[in-house]
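With one protein chain removed, the remaining protein chains of the complex are shown where they sit.
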Amino acid sequence: MVWTRDQMAARAARELKPGNFVNLGIGIPTLVANHVPADIDVTLHSENGILGLGPFPTEDEVDADVINAGKQTITELRRTSYFSSADSFAMVRGGHINLSILGAMEVDEEGSLANWMVPGQTVKGPGGAMDLVAGVPRIIVLMDHVTKTGSAKFRRSCSLPYTGRYVVDMIITDLAVFARPDRQSRFTLMECAPDVSVRNVMESTQASFDLGDYF
Amino acid sequence: MVWTRDQMAARAARELKPGNFVNLGIGIPTLVANHVPADIDVTLHSENGILGLGPFPTEDEVDADVINAGKQTITELRRTSYFSSADSFAMVRGGHINLSILGAMEVDEEGSLANWMVPGQTVKGPGGAMDLVAGVPRIIVLMDHVTKTGSAKFRRSCSLPYTGRYVVDMIITDLAVFARPDRQSRFTLMECAPDVSVRNVMESTQASFDLGDYF
Amino acid sequence: MISKIYETAEQALDGLLRNGMSIASGGFGLCGIPETLIAAIARSGVQNLTVISNNAGVDDFGLGIMVRSRQISRIIASYVGENKEFERQYLSGELEVEFNPQGTLAERIRAGGAGIPAFYTRTGVGTILAEGKEIRTFAGFDHVMETGLVADLAIVKAWRADPFGNLVYRKSARNFNPIVATCGKVTIAEVEEIVGPGELDPSQIHTPGIYVQRVIHAACNEKRIEQKTLKKEAL
Partner (left out) sequence: MISKIYETAEQALDGLLRNGMSIASGGFGLCGIPETLIAAIARSGVQNLTVISNNAGVDDFGLGIMVRSRQISRIIASYVGENKEFERQYLSGELEVEFNPQGTLAERIRAGGAGIPAFYTRTGVGTILAEGKEIRTFAGFDHVMETGLVADLAIVKAWRADPFGNLVYRKSARNFNPIVATCGKVTIAEVEEIVGPGELDPSQIHTPGIYVQRVIHAACNEKRIEQKTLKKEAL
């Protein structure tokens, strides 16, 4: 039984530490906010210039000047601060954001990732993804284990243009969790979804990885 | 009859244009503020992070958190804004301050100036002087024509360590005014103090300069 | 006192527009964009513009209007989705796009305004956006050299201005506006509210008036929302 998107998000939420400043990408990573344990105090960052993202607003609370980097309406918290885009990315580039959780099209076994363009398809631009993977000291990728057509997304090397090289610390998919202690190390399979075997994971993965002590 | 310090400051004040943002150095340049014509609206900049310097305070108005770059107590105006030192020098370096009027120990005929250290004497540091002369598009030097021991301060080349090279646009001394249309040109003698002859000026000047049409 | 307030966008733009010029615009998505000035520049018919902006608007709003009227020949941006006509012009080669990582774009704009011609960043190293750029190692990591950006004209949206051109932005509508304001040879701000001299707290001014030459009251203030997302309970 593979993990649902909410279960993946919940697994990622377990990586949050008290006091962390966290940037959540668009898509599945956004769901992580719903799974932050009550005793873990984290502050969410949005690259358009907000620290302390609050939940989505009620109809009455909607304010066109309070949006996140996904252009979604959000709300303020008591801790919220606003600042310019330059100041926002100074936080990112300077390593002040503790953790970024983002989606990916492909990750390779060296932890390089691709998530911004597919040659031949319309290019929308990198947005803040390259800045986040280059600047944030801990990068967690949340993605489906294989593409819609069934090909492996955790690969020997990326086939798509890179967003960043050697930057991913942990990969959480619907099948499994991979992690590595530092960016020079190989990835180790840490967990599998219920009833998903190591063999299942290996068959759906192109990258080589180590098996943890658990297996 | 040589110009007094106030007359020198008044002469410099005639260079101000409506709407200018101006940085005044410590010493004689500070006096320029007293001579701004009523119909010329200028905004004074202080490198510690103020635009819109007001006059010195009354005893009741003194606020230790409202000081200029000379560490003097000053006051706010209705136009005043405060900002960080990085933002302050972004204005300077980015060429947004229109004019800087500062003192000098020496200026040479290429418009390089020295005003921050004398070898063998205690070095206090450059402060913001190097930033101002490098970043502000128009630099006016206000200085005595000769040193206390009578040697020329407008020289063929500076004997003291430079604050900046090829940066001075105008020199106002107690004897004369020199100017040049751009930083590739030679200086031209534009005015002399009353009863000061061109010969007097030449005798007190080591730099070579052109004589204006006036002479 | 010289007031920087102009009556209309046309008056504020008078004498500043010419074909082939560069224009930097504040805003993120459709949030905090200078709606009034964009519309006026579109109406002016000025051509062959290089635009510096994080986004390119949507088909019928924001910079999308100037895309549709084919006034933009080149754009320096970080993300240009949500715009079909843009896509068509881009794919057909009518519109040249220079992609930047968003933080690099922000820093390039700040650097341009701050007199810094170039700086180094790790962002983009090893990607196609660093191709052809200088790579240099600091502290054991490769960095790419990026250059400062300036524009002939900068247009920004603020919440409040005083007659000196001091600006305050509202919430996340600040985004690129404060840095864009610094990078223009001339900067025009459109604002929701003009206040009197001395009404802004000097410690709470986001953009000092030195960066702003002209100010108008915003005539368009639609503030279109791209993704109105509501609390689940409220749906």
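Brief remarks follow.
In this document, chain identifiers A, B and C correspond to the written order of the chains, with residue numbering beginning at 1 in each.
In this text, a residue touches a chain if its C-beta (ideal position, glycine included) is under 8 Å from a C-beta of that chain, and two chains touch if they have at least 3 such contacts.
Keep in mind that this is a model prediction, so the values were computed, not measured.
The chain that is not drawn here is touched, among residues B:48, B:159 or B:206, by B:48. Taking the complete complex into account, A:51 is the one of A:10, A:51 or A:107 that touches the chain left out. From the options B:20, B:73, B:159 or B:200, the residue with contact to the chain not on display is B:73.
Residue-level contact of subunit A with the missing chain is found at 18-19, 21, 41, 43, 45, 51-52, 76, 78-83, 87, 89-97, 135.
Of the residues in subunit C, those that touch the hidden partner chain are 107, 111, 114-122, 138-139, 143, 147, 168-171, 174, 202-204. Think of the hidden chain as still there; on subunit B it touches residues 46-50, 55-59, 62-74, 76, 82-86, 88-90, 92-93, 112, 122-131, 134-135, 161-166.
The rule is simple: only the chains that are shown with their structure count from here on.
Farthest chain from subunit A (centres taken as the mean of C-alpha atoms): B. Distances from each chain's CA mean to the overall CA mean are smallest for chain C.
Inter-chain spacing, taken between the CA centroids of subunit B and subunit C, is 35 Å. Per-chain CA centroids place subunit A at a distance of 54 Å from subunit B. For subunit B, the set of residues touching two or more other chains is empty. Residue positions 110 of subunit C each touch two or more of the other chains.
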